[in-house]
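A protein chain is absent from this complex, but the other protein chains hold their places.
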Amino acid sequence: MTTFAALYVPAPLRAAVSDDAWLAAMLEAERAVATVTGAEISDDVFRPELYDIAALSEEGRADTNPVVPLARALRERAANAHAPATSQDILDTAAMLVARNARTLILAELDGAAGACAELAEAHRSTVMAGRTLLQQAQPITFGATAAGWLVGLVRARRRLADTILPAQLGGPVGTLDPELGERLAAELGMDAKATPWHANRAPMAGLGYALDAVGAACAKIGLDVVLLAQNEIGELSEREGGGSSSMPHKRNPAAAVLARACARLVYANASVLTAGEHELQRAAGTWQAEWPALSAALAFAGGAAAAARRSLEGLQVHADRMAANAAELDGDIGAADALVERALAYYRAQA
Amino acid sequence: MTTFAALYVPAPLRAAVSDDAWLAAMLEAERAVATVTGAEISDDVFRPELYDIAALSEEGRADTNPVVPLARALRERAANAHAPATSQDILDTAAMLVARNARTLILAELDGAAGACAELAEAHRSTVMAGRTLLQQAQPITFGATAAGWLVGLVRARRRLADTILPAQLGGPVGTLDPELGERLAAELGMDAKATPWHANRAPMAGLGYALDAVGAACAKIGLDVVLLAQNEIGELSEREGGGSSSMPHKRNPAAAVLARACARLVYANASVLTAGEHELQRAAGTWQAEWPALSAALAFAGGAAAAARRSLEGLQVHADRMAANAAELDGDIGAADALVERALAYYRAQA
Amino acid sequence: MTTFAALYVPAPLRAAVSDDAWLAAMLEAERAVATVTGAEISDDVFRPELYDIAALSEEGRADTNPVVPLARALRERAANAHAPATSQDILDTAAMLVARNARTLILAELDGAAGACAELAEAHRSTVMAGRTLLQQAQPITFGATAAGWLVGLVRARRRLADTILPAQLGGPVGTLDPELGERLAAELGMDAKATPWHANRAPMAGLGYALDAVGAACAKIGLDVVLLAQNEIGELSEREGGGSSSMPHKRNPAAAVLARACARLVYANASVLTAGEHELQRAAGTWQAEWPALSAALAFAGGAAAAARRSLEGLQVHADRMAANAAELDGDIGAADALVERALAYYRAQA
Partner (left out) sequence: MTTFAALYVPAPLRAAVSDDAWLAAMLEAERAVATVTGAEISDDVFRPELYDIAALSEEGRADTNPVVPLARALRERAANAHAPATSQDILDTAAMLVARNARTLILAELDGAAGACAELAEAHRSTVMAGRTLLQQAQPITFGATAAGWLVGLVRARRRLADTILPAQLGGPVGTLDPELGERLAAELGMDAKATPWHANRAPMAGLGYALDAVGAACAKIGLDVVLLAQNEIGELSEREGGGSSSMPHKRNPAAAVLARACARLVYANASVLTAGEHELQRAAGTWQAEWPALSAALAFAGGAAAAARRSLEGLQVHADRMAANAAELDGDIGAADALVERALAYYRAQA
């Protein structure tokens, strides 16, 4: 789905945002539309293997989206298919179905990362290290408190993503279908419903963009701190399986931390397509059609960031001796570092 | 505060994000720190007129922020001032105080806009117009339903902004002060408290950025639709006080709608500084110091967008005859347009 | 390479930024390194079919890039392969090779678009239409002058992209290889050379991002104007093959113009990864690793924008009668509209 995809994104998540997944989601939306409108169409009609998403994409160029040819193909098999939906109903619902499936995978990676983080916070309550501001040594802190800070970030981002409304859409060409129909579609698909169509009010898409940004930021914060604390001269952290270099095999790079940062940058860029930009009147002429690749990429890289942060945390080696040595001449005490750990763990446990 | 500020931003909001407002907020934060730590310092010490924010900004260049020289100046008057805060405690708390004051003004503009929108939706339940997708005529809709869509966007953005957590901060140099101290500071200032310091976990700042983006988007959506429907050949809307042109005095421009769009672009750009980017270890070396101008600008332009949308809506002239004429040859009926108006008004009233 | 890729991007360009293309480029870079260092390795070693880019991407996760495992695999076949390059030399050179191939395709689409635009400008020198500012009628202009404006934008963007320096890279692990070696590599590959390595001075990558942005903007400007002039009530332009709607088969959408705008948004987002952000010391820990998917996407969508603008222009139907009718009551004359056409055509011809 993207250059060197396996470098960044776990295989299940790549599948979850693939064109096959989009096709399945569009057909699931079409099937559910048939169900809630009582169209009595065999489920067989909606089997993905009957359709070729690459060909539909190519053919859809003349229509600005792949649902117009898909609807034509469906109607060849069942004349009453698709109605009264418009292509945006199917694509918006499918986008949210894709997001729902991808979200499950992202949340699992975040949970893994948070679990590893909680263990680190617990285990290192008494591991003193230098606190650093503007990258200068400032006062002592504990590594437990540092990990607790990461944990709070992860749990907060997880909550934001889990709480994001992922609504179905069934408003018809200009959004004036009976809104109860949209509610029935949402119920049929186990999705959220909006009181009114969101064809040109893209708050749900923006909300998803914000949440993915937040996931990226929480993971990149960990990646950044690990990279900094893994510098040779600091030497307080390393990744167990840190990778080498093609020309310097002795090197131990904090590879997962680096990739968490890379993924986050790609999340921010793609999410910006979802969060800024207005949609004209009852359906946008360009802003809408830009969403699909951006959504797939934002989901994929958010999961990639979470998976990388998790790998980094699960394999993190904490060099307490170096921490102690680096902090040896710092004045001050660790203050309420332990209380921060307590609070972070309580926040984490309340979430789980 | 910005080029041609009065063109974009209402005067009270310009004041609310001015350097004077920031100075007052920093001093209020310092005063509250003194109170909760029992420092027993006269309120006189915290009077803004004693300090010169331009000079503090200049002097602060050597320290990356204006609080270091401010704290020095405070200590000359009261030796126990500022402790145990760090400059970030004061600036983060001040930023949220500035945001709180600006938010009140932005919400008022949004309320005005929503009120005008609700009236339009109510009054034009039966005003048929063409629904347009990809800017092509599609099916009939009502102007009431169009305004209802705008209303839902405004109310949703309003709620997001109103619900944004604006926390105080008192964690000391590396965030390890007793967190109960931070809670006392928040209580003293009537602000939200976070369970743990957010020195380098910028979720509150990002959340504010998201909310301001959402305000910008809701207002720009209105601006965009008004601009489109005000085109001469469409002629369905006009602004009562629409401005002219230096070379074409006969023109009637939808000036407020245009400015709503311009402001939104400036919101997106400035909010991006708040929403993406990681902060190193216990305090960032650059990412943090970029927040203050971006926050002021994002607040100001969000309020500018809301005020412009409000002006546009309050002075909106609806040309029902042109709407009818343009939609005359469209097939189809307006469907559940009225139900959409009902639902939008119910959502609006539940909010108010 | 991206969701619904065929909707946006012509097939040859999809191939040019595919993982296979990247693999071929990396191997071409490795081959050229062997040549300029006199390593005497059979060309057979560098045949792409010997390597599995998906597996290399997966394996490269531990190293933050796919070249580390690729170099291992090469050395199994030829012990002196890869030296003295570092993985960044290979990837940076490969990125620029991919960009060079993709650029050829993008330029061809731009040339097609410019050709169509020049014909329109020439043919419609005398076709009077309303000039519109802030989307309000202002003074008469000609459609020839409008098309001339698009043409200038296309030619300028084309020139910027064609002039972009696409350098090879061969600096070794920390950029201290003899710079003459880098020059020899560039010569071997027919590429530009930089006087010094650009491992952490990303001006070439940023320059490419700027140029792709400029291509997107020039094409989106055309898309925007076409969409506006194709509105039913204006009716001055239409696309010959303009697509329908799944629920409204009678509609004629300016589909290509819409897709040009969608592609441009995706260019801006992806190019932003290339243009902003600093690289640490001698090689970045995250900012570099984010470039590859962003570069592929920016190239692909820039080409998609150009191809869409070209399709729109090549099939553009100009309704001179509607233009005349819409402009009928405008005061003023067309001024130097013809001189603008002359100048634009001269600029275009000088370029060709």
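Each chain gets a letter, A, B and C, in the order it is written, and its residues are counted from 1.
What we mean here is this: contacts are C-beta pairs under 8 Å (C-beta built on N, C-alpha and C of every residue); 3 or more make two chains touch, one makes a residue touch a chain.
Being a predicted model, the structure only gives us computed values, none of them experimental.
The residue from C:Ala15, C:Ala162 or C:Ala200 that touches the chain not shown here is C:Ala200. Only one of the listed residues, C:Ser42, C:Thr104, C:Ser126 or C:Thr176, touches the absent chain: C:Thr176. One of A:Thr104, A:Gln136 or A:Gln317 touches the chain omitted from the figure, and that residue is A:Gln136. For chain B, the residues touching the chain absent from view are 1-8, 17, 19, 22, 53-55, 57-58, 60-68, 71-72, 82-87, 90, 172-173, 220, 223-224, 227, 241-248, 253-266, 269-270, 272-273, 277, 285-290, 292-297. Although one chain is not drawn, its touching partners on chain A can still be listed: residues 130, 132-139, 227-228, 230-234, 245, 248, 251-254, 258, 326. Contact residues of chain C toward the unshown chain are 64, 86, 88, 131-135, 138-141, 145-146, 148-149, 152-153, 156-157, 172-179, 195-197, 200-203, 206, 210, 213-214, 216-218, 220-221, 223-225, 228-229, 261, 264, 268, 272, 275-285, 332, 334-337, 339-340, 343-344, 346-347.
What we mean here is this: only the chains that are shown with their structure count from here on.
As a whole-number value, the distance joining the C-alpha centres of chain A and chain B reads 26 Å. Contacts with at least two other chains are made by residues 64, 86, 172-173, 220, 223-224, 261, 264, 272, 277, 285 of chain A.
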